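Below is one structure; the comments refer to it alone.
Heads up, one of the protein chains got dropped from this complex, but the rest are sitting where they should.
Letters A and B name the chains as they come in the text, with residue numbers starting at 1 for each one.
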Amino acid sequence: MSKLMKKDEMMMGTATEAGSTSQLNTGSWRTYAPLTDYDKCVNCMMCWAYCPDSSIVVEDSKKVGVDYQHCKGCGICAVECPVNCIEMKLESDVTDEERDNEKPQPRD
Amino acid sequence: MAERVAKTGNDAAAYALRQINPDVVAAYPITPQTELMHKFAEYVADGDVDTEFVQVESEHSAMSAVVGASLSGARCCTATSSAGLALMWEILFVAAGNRCPIVMPVVNRALSAPINIHCDHSDSMGARDSGWIQLYAENSQEAYDNVLQAIRIGEHPDVMLPVMAALDGFILSHTIEALEINDDETAQDFLGDFKRDYSLLDVDNPYTFGPLALQNYYFEYKKQQIDAMEAARDVIVDVGKEYGELTGRTYGMLEPYRCDDAEVILVGLGSTTGTAKEAADQVREEDGIAAGVLKVRCFRPFPAREIAEALGDAAVVGTLDRAVSFGLGGPLFHEVRSSLSGRDNCAPMVDFIYGLGGRDMPLNSVKDVFRQLADVQKKGKTEADDIRYVGLRE
Partner (left out) sequence: MPTTNLKELSNMPELLSGGHAACPGCAGPIALRQALHAAQQDDAYVVTTSSTGCMEVVTSIYPNSAWNVPFVHSAFENSASTAAGAEAAYQSLKRQGKLDKDIKFIAFGGDGGTYDIGLQALSGALERGHNFTYICYDNEAYMNTGIQRSGATPKGAFTNTAQAGKVLAGKNQVKKDLTAICAAHGIPYVAQASLHRMRDYIKKVQRAVNTEGPCFINVLSPCPRGWRCKPEDTIRLCELSVNTRLWPVFEIVDGRLKIDYKPSEKKQRPMRDWLKSQGRFKHLFSPKNEHLIEEIQADVDKRWENLLRRERCDQED
């Protein structure tokens, strides 16, 4: 658990810094994990558009991975994918290899 | 060059707003504040100010809009009375918690029911724990001076809190008095510029304002506010001195009147303290009562230590309350009494609740109050909760 700030370490009033929820881990909420078949993926970006947790990692208009630290496993991406290249798999059944495959990396 | 003019209290406060030239004013009509905003609208219509004047659909939105504007780095003002202040209630706390140095003349008026448009202090007294600094004016001169100083007090980096500058409805707001106004250059040099350290409109450094702070952080936020209110004590006095050097009118937390040798001291705030000064002069002359008046200019932060010092040698203390805390007498009474608690020879105290709903408090009534206090002095004691009602038929 992170250390709590003391009174005088806090900004005056109720301002706080932008975008810092990205430090948090909501991936632990997941029951099912999305697994992408990158060979089938056509980079239409529907999964990016519909991800409530901003967890589709994109580089140069290409899907390059899934951010498992934040993905809650809702499964919207799998339902909305027009080429059915995303499978939802029970988290406990996901292999290390499958997990590694979703780490952001170049896809050709 | 300062100039001597005749203005109503509303007009005087509006003139101060003109010199403040706020970036944003958001306001909604309510008697007796209306004339203040009529006058300000004239300044807007004539291009005398750069203000974006937002004529909102309620006081709730007035306060919400100035909070949004203040967080955006704008110098902001609004004004209200009575039910209007009550409707702002929720956002008063948001303004203070978000550290928005909004300045708001409050033209004091009674609260419903029954509906009544005249002066008492139940509106601003009810908001005394909302985290706002509160200044009370005895006359139009002070209304004008307080509104100007409120900007400097609220915007001080150690403070960053909103300020209510209260003036009595109708008694001050609609009565023409002579007062001295500063020339624009003097006023504006005194006011300086407002710069918020971090602003909603700083798009290159985006901040989030108004997050949910739970058990782990809410308390620290509140202590920051408490510290700011404490810091305001020195700032109010310093700003009052600086203003005095400019204008010859120095302000502090309190204004004692003939208290040095007084045995009977009446503590009050607002316009009635002017009447009380005259009453003190007259009962000294006519009745031989060693009377004094202690005017409380700043009610939040409450000058407890200063009050205790000023009342140190009094034989009897009376308080004038134009508001009631149902089931507990008047708020001023209780706060003055708690200021004195723990001190040696704590004087007997009587609370005089007066003027609710604008009931007149003429000179003779205040003189009578002094005579009642002199009687208590003779007896040397009174009941623990001696609360009396001035001018009430019962």
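Just so it is clear, a residue touches a chain if its C-beta (ideal position, glycine included) is under 8 Å from a C-beta of that chain, and two chains touch if they have at least 3 such contacts.
Values in this document were obtained by computation on a predicted structure and should not be read as measured data.
Q: Have a look at B:E42, B:E90 or B:E185 and name the one touching the chain we're not showing.
A: B:E90
Q: To test your reading of the contact rule: which positions on chain B touch the chain that is missing from view?
A: Residue positions of chain B that touch the missing chain: 23-24, 26, 50-52, 54-58, 60-61, 64-74, 76, 90-91, 94, 98, 200-203, 206-214, 217.
Q: Given the full complex, what residues of chain A touch the hidden partner chain?
A: Residues 5, 10, 14, 16-26, 29, 43-46, 48-56, 58, 60-61, 67, 69-76, 78-80, 88 of chain A touch the chain absent from view.
Everything below uses one rule, namely that only the chains that are shown with their structure count from here on.
Q: Counting only Cα atoms for the centres, state how far chain A is from chain B in Å.
A: Centres of chain A and chain B (C-alpha means) sit 54 Å apart.
Q: Would you mind writing out the residues of chain A in touch with chain B in their complex?
A: Against chain B, the touching part of chain A is residues 4-7, 10-19.
Q: Where on chain B does chain A make contact in their complex?
A: For chain B paired with chain A, touching residues are 97-100, 160, 197-198, 205-211, 213, 216-217, 220-221, 223-224, 227.
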